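Sharing a structure, written as C-alpha cells. Questions coming.
Only one protein chain is missing; all other protein chains are in place.
Read from first to last, the chains carry the letters A and B; within each, the first residue is number 1.
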Amino acid sequence: MQALDIPRRSDVPQIAAGILVRLRAQTPRVHCITNTVAQNFTANALLAVGALPSMTTSLEEIGEFVAHTQALLVNLGTFDGERRKAVTIALDTAKKNKIPWVLDPVLIDRSPLRAIFAREMTVRGPQALRLNHVEFSTLSGTSPVPDALSLYAKDHKVVVGLSGASDFVTDGSRLATLANGHPWMAKVTGMGCVASALTAACLAVESDAWRATATALLLLGIAGEVAAVQTKGPGSFAAAIIDALANLDGATIIERARVT
Amino acid sequence: MQALDIPRRSDVPQIAAGILVRLRAQTPRVHCITNTVAQNFTANALLAVGALPSMTTSLEEIGEFVAHTQALLVNLGTFDGERRKAVTIALDTAKKNKIPWVLDPVLIDRSPLRAIFAREMTVRGPQALRLNHVEFSTLSGTSPVPDALSLYAKDHKVVVGLSGASDFVTDGSRLATLANGHPWMAKVTGMGCVASALTAACLAVESDAWRATATALLLLGIAGEVAAVQTKGPGSFAAAIIDALANLDGATIIERARVT
Partner (left out) sequence: MQALDIPRRSDVPQIAAGILVRLRAQTPRVHCITNTVAQNFTANALLAVGALPSMTTSLEEIGEFVAHTQALLVNLGTFDGERRKAVTIALDTAKKNKIPWVLDPVLIDRSPLRAIFAREMTVRGPQALRLNHVEFSTLSGTSPVPDALSLYAKDHKVVVGLSGASDFVTDGSRLATLANGHPWMAKVTGMGCVASALTAACLAVESDAWRATATALLLLGIAGEVAAVQTKGPGSFAAAIIDALANLDGATIIERARVT
C-alpha cells in the first residue's frame, strides 16, 4: 500500500549543506579540461568551495594529474587538437582509477563535429552531464522537458543537470527542480562551466551523482542570489558570486533553497 | 554655394544610442579569434552589450562557428600556430558568407613577423581596423595624425579606429573625435581588445562601418568614465566597466558623449 501523498520538503538542501562541509574538510583535487575563456573563473569558484583545481591539458602531464585527482571535468569549449587528445588520456586514466567525471558539451549546437564528439563521450560513462536547453536538444534530439531528461538519464545511466530559468536534475528516477538563481548568471561568461566544475567537486566527496549534481547547481544558484543583491551589474556580480560561494554556509542554504 | 558654417553637434551619440538598442534586441553572435589573456574580459564585455561571444580557434570547428556568426574579430595577440591557420579558415568563411570583420593588430611593434602578417590581413578587406598609436605607426609607416589616418583609410578602404587620449574614427571622408574615456583604461589588460570586439558587435547590426566603429569606441569610453567614479583602482574598475556597459542607455550616451 502506498504512503499518503503528504507533501514534504525536498531533502536536497540538507544534503547540500552536508556536501559543502565535506568539500571544505576534504579539499579534494578537481582536474579540469576546460576552455581558456572560463579557466580563471572556474579555478576561483572551485577554490571558493574548498576544492583544489588543476587545469593542464599537456599530453605528457595529464595522465599523472588525473591519476591523483578526486574528480574530473571534461568541458568541450575552445576544443583544440591538444584538448581532444588530452580527453582520451584523461578518460582512460579516470576509468582505471575509478575517478568520477562530468561532461559539459559547451556550444555543441554551434558545431556538428563537436556534437558528434560529445555523443561519443557520453558512451564513455560520465557520472553527470551538465548542460543548457539547446545543448540538450542537440545532444538528444528531444526537447528538454522533465520526461525527456528522465528518459535520457535512464537510457544513458547518467545524471542530467539542466541549467535554465529553473534547473532540473534527474537520474531517471529522482527529479529535483531548483528555482534559485539570478538572470545575471546568463550574462557572465563561463557560468555554466563553473556549474559543471562544481558538479565535479561535489562528485569528489559524494558518490551519489544525483545528490552531487543537485548540490552543485543549488550552491551556485543560491550564491547567485546572494551576489545579485550586493552588486549592480554582471561585472561586479562575477566577483561577488565567488565571495558568496566562499561565504556560503548550511544555514543560508536551508533558508534560501527553493527545491521541489 | 556652400552652406553657412553653423557649428552643429555630431550625430554620433544618437547613432550610438540606436545601435545599442539594436544590439540588445538582436543579440548577434560575434566570433572572436583573440588572445588568451583577454578572452574572459572580452566575452563579458560582449555579453554586457547584448552580443553572444564564441572563441574557439580549433581548426576543425572554426569554419562552422564563423559561418553562423554575425561578425568576426581577428586579434593577433598570443598568436600561435593554430590561431594563424584558424584565421585563414575564418576569413575564407567570412568572405563567402559576407560576414563583416575587424582586425586588431595587437603589439605588432614588438614583432616584425606579426607586423608582416597584419599587413597581409589588411589586404583581405576588414571593415574596420582598431589599434593604438604605435601599432598604427608600425603598420603604416606614418604618424597617427588625423590626415594620415584619413589617407590610410581611403587607400585601404577600411575604417580606422585609433584609441588614445582622444579616439579618432575615420573612413577617409568622415572623422569623429571622441574625448570620452579614463586613464585607467590603459591600466587594464585587454581594454583595446574589448574595443575591437565591441566594434565587431556593432558591425553585426550596422552596415556602415564608420558608424559601427565610432559607436563601439564611444560606448566603451563612456562606460569607462562611469566606472571610474565608482571605483578606486584598475582592478575594481575592470569589473565596473562591465557593469557600466550592461547598464548603459541612450540618455546616458547623449548626456555624456564628447564627440566632434
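Note that contacts are C-beta pairs under 8 Å (C-beta built on N, C-alpha and C of every residue); 3 or more make two chains touch, one makes a residue touch a chain.
For clarity, every value in this text was computed on a predicted model and none was experimentally measured.
I'm checking contacts with the chain that's been left out. Which of A:43, A:129 or A:169 qualifies?
With A:43, A:129 or A:169 as choices, the missing chain is touched by A:43.
Just to verify: which one of B:29, B:114 or B:182 makes contact with the chain not shown?
Looking across B:29, B:114 or B:182, the contact with the absent chain belongs to B:114.
For chain A, which positions touch the chain that isn't shown here?
The list for chain A reads 36, 39-40, 43-44, 47-48, 53-61, 64-65, 68, 82, 236, 238-247.
Using the document's contact rule, name the residues of chain B that touch the chain not shown here.
Its contact residues with the unshown chain are 35-38, 40-41, 77-81, 107, 110-114, 187-190, 231-239.
Just so we're on the same page, only the chains that are shown with their structure count from here on.
Averaging only over C-alpha atoms, locate the centres of chain A and chain B and give their separation in whole Å.
34
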